[in-house]
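The complex is shown incomplete by one protein chain, all other protein chains being positioned as in the whole.
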Amino acid sequence: MTPVFLRATADIEVAFHECDPMGVVWHGNYLRYFEAARNVLFRGVNYDFQDMKECGHVWPVVDCQLRFSYPARYGMKLVCSAELIEWENRVKVRYELRDPKGLRLCKGTTVQVAVDAASGEMLFVSPQSFRDRLLPHIKQGL
Amino acid sequence: MTPVFLRATADIEVAFHECDPMGVVWHGNYLRYFEAARNVLFRGVNYDFQDMKECGHVWPVVDCQLRFSYPARYGMKLVCSAELIEWENRVKVRYELRDPKGLRLCKGTTVQVAVDAASGEMLFVSPQSFRDRLLPHIKQGL
Amino acid sequence: MTPVFLRATADIEVAFHECDPMGVVWHGNYLRYFEAARNVLFRGVNYDFQDMKECGHVWPVVDCQLRFSYPARYGMKLVCSAELIEWENRVKVRYELRDPKGLRLCKGTTVQVAVDAASGEMLFVSPQSFRDRLLPHIKQGL
Partner (left out) sequence: MTPVFLRATADIEVAFHECDPMGVVWHGNYLRYFEAARNVLFRGVNYDFQDMKECGHVWPVVDCQLRFSYPARYGMKLVCSAELIEWENRVKVRYELRDPKGLRLCKGTTVQVAVDAASGEMLFVSPQSFRDRLLPHIKQGL
């Protein structure tokens, strides 16, 4: 079973401009919801985009996977969860988007790697500045 | 080796509004480029969004996968290829986004299933109207 | 002085994907915030997108104006107000986007006209179904 080191959720309300001529959220826009939940997750350990930059790193997404079960439509109020499932060498986050009854509309994952902002070089282990912020928050017994 | 039944490409020029504060294309926006190439592919067999609707079907994306190797930046002129690799029960398309020197920036896949527009029900085999349009165009010897 | 018939606000949190390589919200994305506030306004009189459709009308935007004073950046928590300032022949809404200290970042207007969904014809007066929903809510003494 995949360990979950940290978890956060974001409330989502589907916007009109996110929907396409089929009347449903355009598939690429679900990554906006994943991002909203991921940002709550990282803000929770004081490692938001601005913090990353101050520490000298950016964390581009290098892999995304999405699977859709039911369409989201304009006006729906949803909850997107983000769970940190890898952090030592790269950051992997798992997402679920659910409606108020708990029905899962979409799930997915993203993988990010740390890049040194000055040199542009990819790091093969997560930088110390990230570990220092993350470790006090992750679940005991790992 | 995966069979390729049909292939198309779209010329892409990276727009400023597609780029994020890291100065690169926001990861969800690569799905716009995949869509551009996929639409060329389907237009080539006269089965564009409008044709699907006239045939009584919509084809929502139910699965997306993206892997990023190098970032795309504002102003880059790229080529996105789309290859049809499944069509009998569902439509699976494989993509590659390359720069003018042939360097691959991103690759991925999407899976779509046919849905009856009137009933909202998913079809487990591709509808005859799609087969009739597709088969004359797909490569011999399959 | 322009009369204000109805007023609503939406809480906005600036998303990362809404920001451009200058590190600020891309100018076209402020219309997303205006839309969020406008939708709260119309939902308040039970005349949201779905209601309009059931009444046989759509309300395309035919004119937008935006003026920017200060840039919005990723993570900012803002409030967007929407004020109905015309409704008899067309709908005109006025917007202001403010930060928590009340500083106005952006203001603007949109104009919408009613279109008969079946015929595609523009209406030169607001339809009765809209008036019936709106009038009980608008401020006295008009």
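What to note about this one:
In this document, chain identifiers A, B and C correspond to the written order of the chains, with residue numbering beginning at 1 in each.
Throughout what follows, a contact is a pair of C-beta atoms (placed from the backbone, for glycine too) under 8 Å apart; a residue touches a chain by one contact, two chains touch by 3 or more.
Every value quoted in this text rests on a predicted model; they were computed, and no experiment measured them.
By the touch rule given at the top, the unshown chain touches A, B, C in the complete complex. Residue in contact with the omitted chain (choice from B:9, B:39 or B:129): B:39. Within the complete assembly, residues 16-17, 19-21, 23, 26, 28, 74 of chain A touch the chain that is not shown. Contact residues of chain B toward the unshown chain are 15-17, 31-32, 35-36, 39, 48-50, 74-75. Along chain C, the points of touch with the absent chain fall at residues 21-22, 24, 27-29, 31-32, 35, 49, 58, 60-69, 71, 110.
The rule we apply is simple: only the chains that are shown with their structure count from here on.
The distance from the centre of chain B to the centre of chain C, each centre being the mean of the chain's C-alpha atoms, comes to 34 Å. The distance from the centre of chain A to the centre of chain B, with each centre set as the mean of the Cα atoms, comes to 24 Å.
The distance from the centre of chain A to the centre of chain C, with each centre set as the mean of the Cα atoms, comes to 30 Å.
Residue positions of chain A touching 2 or more other chains: 31-32, 35, 49.
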